[in-house]
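Only one protein chain is missing; all other protein chains are in place.
By letter and in written order, the chains are A and B; residue numbering begins at 1 in each of them.
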Amino acid sequence: MRTLRTVYAGLVYLFLYLPLAVMVAYSFNSSRFSMAWKGVTLDWYVKLFGNSSLMQAALHSLVIAVLSATCSSILGTLVAMALHRWRFPSRKVIRTSLFVMMMSPDIVIGISLLVLFMALSLPLGFWTLLMAHVTLCVPFVAITVFGRLHGFDPHVVEAARDLGAGEYEVFRYVVLPMVFPAVLAGWFLSFTLSVDDVIISFFTTGPTFEVLPLRIYSMVRLGLKPEVNALCAVMILITVVAVMLSQRFLKEKQ
Amino acid sequence: MADIATQSTPEPVVRLRNVTKIYDGQHALRDVSLDVHRGEFLTILGPSGCGKTTILRLMAGFEGATSGSVAIDGRDVTGLPPERRNVNTVFQSYALFPHMNVFDNVAFGLRMKRRPAAEIAREVGDTLRLVQLEGFEGRMVGKLSGGQQQRVAIARAIINRPLVLLLDEPLSALDYRLRKQMQLDLKHLQRKLGITFVLVTHDQEEAFSMSDRVVVMNNGHIEQIGTPVSVYEEPCNLYVARFVGEINIIDAEVVEPGEGRARVRAQGLDVFMRAGHAFKAGDKAHILLRPEDLRVETLKDLAEDPELEDAFSRGRSIFGSVEETIYKGATYDVVVRLDAGGVVTATEFFNEDDETVYFRAGDRVAVSWVEGWEVVLPYEK
Partner (left out) sequence: MRNDGFFKRAVIIGTVGWMAVFAFVPNILVFLASFCSTSSENFIEPGFSLHNFARLMDRTHLEILLSSLRLSGLVTFICLVTAYPFAAILARTRKPLRGTLLLLVVIPFWTNSLVRTYAMTAMLNSSGIVNNVLMSLGVIDAPLAMMYTPGAVVLGLVYTLLPFMILPLYAALERLDRRYLEAARDLGASPWRAFWRVIVPLTMPGIVSGCMLVFLPGIGMFYVSDVLGGAKAMLLGNFIRDQFLTTRDWPLGAAASVTLTVLMVLMLLLYWKSAARLGKEAA
């Protein structure tokens, strides 16, 4: 039984990682056109970093990811706090909507925002993309932070007020420090969501502001290319680092 | 009840007037009026859900009253948020800030008042000394024992020199021995500081051992207010009598009402008893007796000992048979089935030279008590 379990788990991991490993390996293959192994090279990476329009797209992605992670962490935390601390009309509706938004397929979010931006006649580009990514990320941050707030003794907030803290002080000195690990985890979550997103970006950015996943999309559609392998390897590395960091922060809370 | 609740004394520190609180259509409090006197240790006693914590939260400002008013130190504070009331709370769960150490927890209130750092450091040191937690300043609160957390919670509240300290079942999370110790410590602390304490508990023993006055609550209203002795010895109704300690209740009938007393017929007795209520002839009534106030002797012993019989017949005695005896350690209970119906329990001490239970099931006995130790109340269904 035990070996059977180990073998099964091993096969699942093999399935998850083999394609990634093969792709990373081929990013070092010196053959341009065939899958046959012709020796190790770093050419593709050199080429990658020399490709200025690609680097431009990567920079755009980074800027959008950092900005949208930061905005949605702030917004999401405030939303979570509002839902947790105060009773106001539509509170329940908003809580449910956040959950629904988190579950919504990207394509539904993407086209609904596209329709919104068109209705407001906003030109598609940096600003629309930023707003779209913030919309994508806020529910994740809000639900993460809300979950953490929910685990706290509600009397802690009452105690702070009892000791003379107003609403702002309660937020600044009690709620925020207590949920900070969750906010940080939410930041990394949002960062990764933003860097990885294809579908929503596809609908909400314009030719003036190209981001990396869309660039990869157009390259990938043209078939296998060693530069793409190298680019994907770099993206995997970034994800691994971000995930490790966010795990570290989440663990620190315990 | 309202007239008992609002004895006029010079300016109470907290005054509730006709306070009603409704949650989701349920009355948590109905028309409650209560004065808390300056410097007293007042305990609000009642079962869970009786509204006692609601009173505390109304005083602290966490809840607003549906109707009625709350005044602190002569000023109407109805609608004033908690941070602007000069009262502080010790929570049942302590509610210490988990991300702060002991020092920062205790300093929180003074920091909110923007006191200078040097003053804060001095005050926190003094307060921690008062609760015997010197040297714990740098500890995170999660690493403290329950008793230590409890003391941090008290220190965090009293450092603000509140007019009133509100304590919401502060000892319920502690084990029995620690609870006993903390009861004494709290009482001493209150004397030393001279701050008014309002404590909420469901534990009758705790209420009696600490308080100057006890408020007995039931179902959203106040049943009785008085010193522990008066509440125990003179319960004003069956609910209070039953809630504070064990009680025997014997049904009776008033034959002839009188001034401060009444001739009552019950269990073959037909005698005058002390009665605070105005009865009419023919009213049904209850005779209330605490088990420790009852004496039990076998008819055989009484027959053999004229001196004992004499002493016994000077009191009031009723007859029955022993049903069972219950060993309690220092004492034992004798359960007697009365000849005229009903059961009473009497608490007996062991004889110094005899560690065995004297009575046997089936023994014919007389139960007696000293005249005036009984309480006669109007009949309740």
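Observations
One rule holds in what follows: a residue touches a chain if its C-beta (ideal position, glycine included) is under 8 Å from a C-beta of that chain, and two chains touch if they have at least 3 such contacts.
The structure presented is a predicted model; accordingly, all values stated were derived computationally and were not measured.
Within the complete assembly, A:Val100 is the residue of A:Val40, A:Leu59 or A:Val100 that touches the hidden chain.
Touching the chain that is not shown, out of A:Leu42, A:Leu59 or A:Met118: A:Met118 (per the contact rule at the top). Where subunit A meets the chain that is not shown, the touching residues are 5, 8-9, 12-13, 15-20, 22-23, 26, 34-36, 75, 78-79, 81-83, 86, 88, 90, 94-101, 103-108, 111-116, 118-119, 131, 134-135, 138, 166-169, 171, 192, 195-196, 198-199, 202-203, 213, 216-217, 220-221, 223-224, 228-229, 232, 235-236, 239-240, 242-244, 247.
Quick note on the criterion: only the chains that are shown with their structure count from here on.
Once the centre of each chain is set as its mean CA position, subunit A and subunit B turn out to be 58 Å apart.
Residues of subunit A that touch subunit B in their complex: 152-153, 155-156, 158-166, 169, 173-174, 177-178.
Residues of subunit B that touch subunit A in their complex: 60-62, 81-83, 87-89, 91-93, 95-100, 108-109, 112-113, 156-157, 160.
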